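Read the structure below first, then the notes.
Only a part of the assembly is drawn; its chains keep their places, and the rest are absent.
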Amino acid sequence: MPTVKSFKTNQATSFIHHVKQQRPLVHCITNDVVQNFTANILLAIGASPAMVVAEQEVAEFVTIADSLLINIGTIHSNIATSMLLAATKAQQTQTPWVLDPVAVGPALNYRTEIAYQLLSLKPTVIRGNASEILTLNGQNSSAKGPDGQDSTQSALNAAKELAQKYQTIVAVTGDIDYVTNGNNVYSITGGDIALTKVTGTGCSLSAMVAAFIANSPDPLSATASACFMMKKSAELANKQQGLGTFTVSLLDQLSLFNPSL
Amino acid sequence: MPTVKSFKTNQATSFIHHVKQQRPLVHCITNDVVQNFTANILLAIGASPAMVVAEQEVAEFVTIADSLLINIGTIHSNIATSMLLAATKAQQTQTPWVLDPVAVGPALNYRTEIAYQLLSLKPTVIRGNASEILTLNGQNSSAKGPDGQDSTQSALNAAKELAQKYQTIVAVTGDIDYVTNGNNVYSITGGDIALTKVTGTGCSLSAMVAAFIANSPDPLSATASACFMMKKSAELANKQQGLGTFTVSLLDQLSLFNPSL
């Protein structure tokens, strides 16, 4: 069994700077609830978001994007076609891509089946909550909709197995984030419970992961760095005035983030 | 004619606590303008939103959700199919559900016809502005798009008749909110004109109603409680710095709301 190593600030620094310097073009095919928040979070960290969704355009755009995000939160037939076309192209062109398998589980068979099809197209990283990672690994979960109730610790073994099975990186995020390639495991602690009370923080983290793995020689550390940046920004954000202010302040902190501090 | 009774703080208290304690899973099929705001408002009051829209998934998801919201604001053919499937299942499983008939009226026949089909599937609550309620009751309205110009008082009789005709609860909201089951009528006063200058406050109120009527033995008071909570939060929100700050502050107040104060 691999040991879990705590991911440290100094490991994240260069990856955070890399995003700001490279300004990666992140092709996002994401859900309708979080499109605006995702785009603003990518801009805040220095990346360039592009939401391109038409069947006629997605494969073409993957070839010029630096990375791709696929998030199945509000999946329907048309967008599923676009997702499969984009992921197929990303596999061909070796464009790094992130799968966010929102709400997969026994209650939602259609998206679960599409998620398995996407898995077979070799995502670079899978980012999900514990319930989603358990489901993708063929285990039971307590999921009912997008807010899973399982602890990330309960899904750590599933994350490792999934990473090995698909030769990918799995980030299972929640109270403690775990990022693993099946051999090494990083943990990222901290953050704030308020992250679970704002829609799209997990979805936007997946988008940040896509930005971080663009042109990165070390996607495992890049993924952990994205998780680190989100958790630290949530710690710095204002949590005294309610959830509206917290959301605004989270964007503030991401945009002002200085990993050297 | 039923008397109008003012709905009081102490009547709302237990319903507001109920949502926080039960954390109802609210299945939302809503419009593309307000998805994010609606999800954040549901999270702010303690509910768990899930935007599930695929034809392949909606009926299945209704069976595990605690309540359902259908909002036709940006309706098109595909989503109309999903709406009708979801409402049909909700009627079968007696899952409480809310219809928000955004912008029905003479200028928009397609949605008006779909709204009548949805009406026949017995929503637990209809939440609309005066123009929308007048239209659903077969009367003339001055509506041109989502922002109706009629006063809620002018639609009170229509609300009562509609409630009786469909054995449902009707909430006609605006300057004064009226909530009626055709026999009893509650009024909720207060609020703030700024609510009409932020998109999605009505749509999100409909989502709050869906959260409040989940597992509730008294959907009439539950609906009035949701209206009460929105109006009081708007009163408490910061209106001095402009509409951006007001929107953030409204979310703050909803998330911090303490009905005992």
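All chains are identified by letter, namely A and B, in their written order; residue positions are counted from 1 within each chain.
To be clear about the criterion, contacts are C-beta pairs under 8 Å (C-beta built on N, C-alpha and C of every residue); 3 or more make two chains touch, one makes a residue touch a chain.
Keep in mind it's a predicted model, so treat the numbers as computed, not measured.
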In total, how many chains does the complex have, if 2 are shown?
3
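Please note the rule applied: only the chains that are shown with their structure count from here on.
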Subunit A and subunit B, separation of their C-alpha mean positions in angstrom
33
State the interface residues of subunit B toward subunit A in the complex, per the touch definition above.
25, 27, 32, 35-36, 39-40, 43-44, 48-57, 60-61, 63-65, 78, 82, 247-256
Listed in rising order, the residues of subunit A that touch subunit B in the complex are 31-37, 73-78, 103, 107-111, 144-147, 197-200, 241-245, 247-248
